[in-house]
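One protein chain omitted, others in place.
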Amino acid sequence: MANTAGRMTLWQMLTATRGKNGKLHWTDWVSYSYLILGVFLMFFPVVWLVLSSFKTEADLQRYPPTFLPYQQITVELPGMDGQFPLFEITGGEHEGKTLAQLRRVGLVAQMVDPSNPDERLRIDIADRQPVQEVRLAVENYTGLFERFNFLRFFFNSTFITVAATLLMLLVNAMAAFALSKYQFRGRTAVLLLVIGTLMIPQTVVLVPLFLIVTEMGMLNSLWGVIIPGAATPTGVFLLRQYMITIPDEILDAARMDKASEWKIFWRIIVPLSAPAIAVLAILAIMWRWNDFLWPLIVLTESENFTLQLALNSFQGELQTEWSSLLAMTVLTLLPIALVFMFLQKYIATGIASTGGK
Amino acid sequence: MATDTQTGASAPVSHEPIDASVAARAQTIKVSRDGIALTALSAVMRLIEVPFLALQRMLGINKLAWVFLLPNLLLFGLFAFLPIILNGFYAMTGGDNVLLQDRPYIGAQNFDLLSSCDNFLDPNSCLQDKFWRAVWNTTWFVTLQVGIMVGFSLLTALILNREIRARGFFRSVFFFPVLLSPVVVALIWKWILQREGVLNAFLDWTGIGGYNWLIDADWAFAWTVFLSVWAHMGFYTLILLAGLQAIPRDVYEAATMDRASAWRTFTKITLPLLSPTMLVVLVLALIKGVQTFDEVYAFTGGGPGTATTFIIQYIYEEGFAGAPRLFGLAAAASLMVAGVLVLLTLVQLWINRRNVDG
Partner (left out) sequence: MKKILSSTTALVALGVAGVAMAPASASAAELRFMCYSDGNECEVYDDVIDRFEEANPGVTVVVDTVPYQAILENLPVQLAAGEGPDIAKVTDLGGLNEYYLDLEPYVDAGYWQESFGGTLDWYRGGADRQGIYGMHSQLTVTGAFVNATLFEQAGVDLPGAGATWEDWAAASRAVSEATGAPFPMAIDRSGHRVAGPAISYGAALFNDDGEAILVDDGFQAFVQQFVDWHEDGTIARDVWAGQGGATYQDAAQEFINGDLVFYYSGSWQVSRMNDQVGDFFDWQVIGSPCGPAGACSGMPGGAGIVAFAETEYPEEAAALIDFLAQEDVYAEVAARTRNLPAHLGVAGAGVSFEDVSPAAQAALNGFAGSLPDIAPAAFAYQGYAGNRAMYGITVERVSQAIVGELTVEEAMERARADLEAAMSN
């Protein structure tokens, strides 16, 4: 299975061959080099995103950015309230010591040795370096659950995604079937109209679309997001182009068997289009899950909010709370990443294995 | 004449095994694997079959196509065509009222405003200089982005289609950026490219020396091309991969037997058989390229100056984000863009048809 393949060791990977006798053909070398470069380019930014989501707000703003989340170590001092940051002294008479800072006035810091807290030392601020350790700011994540009804938003997002995807797959597959396997007058016209709607992005028709949905009373309802979302030309176009490649003989044979047209659609066309449907399913899930502009205008009451709306509510007029926003991003990313891992294996099991006999 | 699966399978059949019963068998295996849900689903499907059968008898097979189209056309009519038609009405009205009935009719004034230029190649000579800057930026952007992206997607899909280890893993990796929301994509790369970002830290370390990428118009433009290729390549790779999977293996086997060179196999077999998929990719890439907006908006905001302001950003700022909200002007601009896109797509379809026929 594809998932186990993902856990192959580098060694196994490198010993995979195209040529015989266990030797790597030069094209294998090129392929693997390309793929490994690709992994770095595609994945490194994502890894960095995940690591950054464990940084504190202050750490996120720091130059130059660090790869791992660091926080300054603090200590408690006997007889004093609060936590005091630790510094390493890099110059002057106390060089090499690790001191806790009490306060800083101008260019001079007042510090003490934690083992001898009574003696106050004066240190030039140019001579100190903060002592840091890797620490995950888990509060970015836990804070999310305290601040809003995470489960509710998660449910709304899931419901919208599942319902819209199922609806879209069914409706689009039916239309694609009609447009690819039937000869009828007006076929080209319908196809052109479908492609025509691709030309105007939703961003542009947001206002008229909003007015239509309002007229239909679907405002502030999850269905107001689900149903308009199912009308995407991309899906019809994609499936239709794939279904064209299915040989007509298969259909003719089934018709000779007196299979009904619906059965031909459901039992032959749909299974044979599995790779394209899997691709479309992944896309549909992703589109609906990440959808932001449309839900933002249709859903105004917080019990209907989706995760994307909650995520973006960290963006104010003048300030953005990056630490929470990143943690939320990672959380919303997880489910679709899992869905993708699951669905991607169907892409490989296409006509190549079932229809080409 | 209810052709149930069982009767269909048990009936003596004379033709080759590619018939309903094979697919049905595959379906049965799936049912046992994926459990109750699919059984329920196929029960629903069998229910739908009843009215369909009646319609089939009434209309005949070819008219039945309209029945298959109906749900989609309904959704499309309401939520895709109607808004576009309304958009057309907005384009012919002025003012900043939201409701169409409150807006004064001004005819083609918006179109005139957009197209009043002394010299179309020089945005500074146009009344709406921002529109024309955006048009030219978009033209350059799409040319570069579509070319580079489709090239790399094809290369990646070909490699992922080979007999390689950990294919599922690599496939996931290349697709992963597609899963990220545009704002996050922009944010990640902004961090990497900023003055004291990761890339400059690396360049300083190698001795090449860093550069303030995003305040240089040409570099900012180059990086937006890179960013958008990075973010969308996986999408097209996936579509191409599905297309490659659809090419029957025996065609290749025959080619191997004929000792055709790899390049010849690619140009004479792979590319022609991939052409329906390639058409999808090219049409979608071109359209989506022209419609590039979110990630670039969050990345450079269209800057420096107007160096990376593309056409949808112009429309968005005129009609939605800016003040006053000139819905009419935005709608007119969007129709002009749509017109150009329709033209380009027709050319693509025409070329494709000629290739297929020839």
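By letter and in written order, the chains are A and B; residue numbering begins at 1 in each of them.
In the analysis below, a contact is a pair of C-beta atoms (placed from the backbone, for glycine too) under 8 Å apart; a residue touches a chain by one contact, two chains touch by 3 or more.
Treat the numbers as computed from the prediction; the structure is a model and nothing was measured.
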{"item": "Of A:148, A:184, A:287 or A:346, the one touching the omitted chain in the full complex", "value": "A:148"}
{"item": "Which of B:61, B:98 or B:271 contacts the chain that the document leaves out", "value": "B:98"}
{"item": "Interface with the undisplayed chain - residues on chain A", "value": "57-58, 61-63, 85, 101, 103-104, 106-107, 125, 147-148, 158-159, 162-163, 207, 210-211, 214, 219-222, 296-297, 300-302, 305, 309, 312-319"}
{"item": "Missing-chain contacts mapped onto chain B", "value": "34, 36-37, 40, 94-99, 124, 129-130, 195, 212, 214-215, 217, 297, 300-309, 313, 317, 320-326"}
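Note that in this section only the chains that are shown with their structure count from here on.
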{"item": "Between chain B and chain A, distance of the C-alpha-averaged centres to the nearest whole Å", "value": "18"}
{"item": "Complex contacts: residues of chain B adjacent to chain A", "value": "1, 3, 5, 8, 11, 13, 15-24, 26-27, 42, 45, 48-49, 52-53, 56, 61-66, 68-69, 71-73, 75-76, 78-84, 86-87, 90, 98-100, 155-156, 159-160, 162-181, 183-184, 188-189, 191-192, 196-198, 201, 230, 234-235, 238-239, 241-243, 245-250, 262, 276-277, 279-280, 283-284, 287, 291, 293, 312, 315-316, 319-320, 327, 330-331, 334-335, 337-338, 341-342, 345"}
{"item": "Chain B contact footprint on chain A (complex, rising order)", "value": "1-3, 5-8, 12-13, 16, 18, 27-28, 31-32, 34-35, 38-39, 41-43, 45-46, 48-49, 52, 63-65, 67, 170-172, 174-175, 177-179, 182-184, 187, 190, 193-201, 203-209, 211-213, 216, 227-228, 230-231, 233-234, 236-238, 241-242, 244-245, 249-250, 253-268, 271-272, 275-276, 278-279, 282-283, 286, 290, 292, 308, 312, 329, 333, 336-337, 340-341, 344-345, 347-348, 350-352, 354-357"}
